[in-house]
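Note that one protein chain is taken out, while the other chains of the complex remain in position.
Chains: A, B and C, in written order; residue numbering restarts at 1 for each.
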Amino acid sequence: MSELLNIFSIILILSGLVFFLGASIGILRFPDFYTRMHAAGKGDTLSTILIMSGMAIQVIGDFEGSSVLVAIKILAIAVLIMLTSPTSTHLLMKAGYDDGIIPVSKDKKTKINDLGGPFLKDSLSEKSVAKKKTATKKRVKK
Amino acid sequence: MDIIIASFLEDSIVPKFNYWIYVILMMIGLYAMITKNNLIKKLIGMAIFQTAIILLYVSVGVKADANIPIISHHGEKDHVEHAQNENLDSASEASSHHGSKKEHHVIDKNKFANPLPHVLMLTAIVVGVSTLGLALAISQKVHGSFGTLEEDEILDQLRPGGYD
Amino acid sequence: MDFILICSGIALFLMMLPIMYRIVVGPTAIDRIVAVNVIGTKTAVLLIIIGALFHNVAMFVDFAIAYAALNFLGSLAAARYFNRTRPAYGQVSQEGGDADE
Partner (left out) sequence: MKFFGLLSVIIVGFLLLSATKDFPNWGDEDSPANSGPVSSFYIEKTEEKTKVPNMVTAVLADYRGYDTMFETVVIFIAGIGIIAVLRTYGSNESIPKNQVGDEGAGLLARMTCSLILPFIQLFALYVVAHGHHSPGGGFQGGVMLGASYILLALAYGLARAKSCFSEKRTLVFAALGIFIYVGWGVLCLVMGSEFLNYSALDSILPGGVEMARSHSMLAVEIGVALTVTAIMFSMFSNLSTKGRLDKGL
């Protein structure tokens, strides 16, 4: 392997680690669910792609037949994660939105109906909430 | 006191850390199975318990300098060839380069991990999946007929004179 | 090169620890699932790095592909579960249970 390629792959791996550090701190420190999702979706995907590219360059080495196949497989993983990770983040975000998770705001006055989404005004009716509450109360009393 | 702790660390924790990990995992699983009230949590405890047993078996099969138990002739020429040159006498190496199928490398058994625990645990995982699926089905049925998955509530309903 | 691989593997593992904190304390269930998803993708990366350390990437890459694919399956199933159970809360409850485990 040429020295230049080696250095290039190391730079890719290290930059991937830096982006993953950002994602991890974001998941730890962001105030509410939606912003945490933001960190998870973007930083995770980008860091995975960068590290995988670096590892693929490492593996290719001196361009043998089988190692090229392995490098293609590694890049396939990168493509797979690039497709699936944002999709799953989007779906989980949608699930949380339908679930009625309230985003944090400065004046703490945002109600769930202010967002104009298809929220659970009637589906999560007061009756079912009350029913669940009494059920848990009954359990606690026991 | 420090010496006792240090010698304990050196004798029984560091060279045997796999057993410590498996015992801790197994204790978590057993605790969940004994004390949790929810049937699903009990099942999760059972899964953790199985994982601990799998970890014990696989870690017994580990050798210090060994790789996974797959002999690779093609691919990674440099590494594999390098690893096998150490235990090849020149004659068999020469014959293997002629590509004759009958001659085989002398396989150093310390270069490969023990395959037997892997096979046993593969079947154990399969049995674990089967039992877990069946247990989930039965607990769904329990939830359908009792309306709850909490063990004490189910026992209350089963008791004569309970509300039902 | 091995040194850099070991260091990056350890760094990956250390950066997983805050995400594990999020799994433990995450206020909502979906927080935990997102964190599990992130750890799953990073485990695929870690498998490749371990394979490079063992000079055996050709074998470990198969594990990583399977892990990445099944990880997506898990988070998709979780998303579908949360998407279905809550809005259908009032309607499903008439048959006794509100959600299947």
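FYI, a residue touches a chain if its C-beta (ideal position, glycine included) is under 8 Å from a C-beta of that chain, and two chains touch if they have at least 3 such contacts.
Because the structure is a prediction, the values reported are computed rather than measured.
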{"item": "Missing chain: touched chains present in the view", "value": "A, B, C"}
{"item": "Chain not shown, touching residues in chain C", "value": "58-59, 62-63, 65-66, 69-70, 72-73, 76-77, 79-81, 83-84, 87-88, 91-92, 94-95, 100"}
{"item": "Hidden partner chain, residues of chain B it touches", "value": "12, 15-20, 23-24, 26-27, 30-31, 34-35, 59-64, 66, 68-73, 104, 107, 109-110, 112, 114-119, 122-123, 125-127, 129-131, 133-134, 136-138, 140-141, 144"}
{"item": "Hidden partner chain, residues of chain A it touches", "value": "76, 80, 83-84, 87, 90-91, 94"}
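Here is the rule we go by: only the chains that are shown with their structure count from here on.
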{"item": "Middle chain, criterion being Cα centroid separation", "value": "C"}
{"item": "Length of the line joining the C-alpha centres of chain A and chain C, rounded to whole Å", "value": "9"}
{"item": "Centroid distance [mean C-alpha coordinates] between chain B and chain A, Å", "value": "29"}
{"item": "Whole-Å gap between the CA centroids of chain B and chain C", "value": "19"}
{"item": "Residues of chain B touching at least two other chains", "value": "75-76"}
{"item": "In chain C, residues with contacts to at least two other chains", "value": "57-58"}
{"item": "Footprint of chain C on chain B - complex, ascending", "value": "40, 67-68, 70, 72, 75-76, 79, 136, 139-140, 143-144, 147, 149"}
{"item": "Contacting residues of chain A [partner chain C, same complex]", "value": "6, 10, 13-14, 17, 20-21, 23-25, 27-28, 33, 36-37, 40, 44-45, 48, 51-52, 55, 58-59, 66-67, 69-70, 73-74, 76-77, 80-81, 84-85, 87-89, 91-92, 94-96, 98-101, 120, 122-125, 127-128, 131"}
{"item": "Residues of chain C that touch chain B when the two form their complex", "value": "54-59, 96-97, 100-101"}
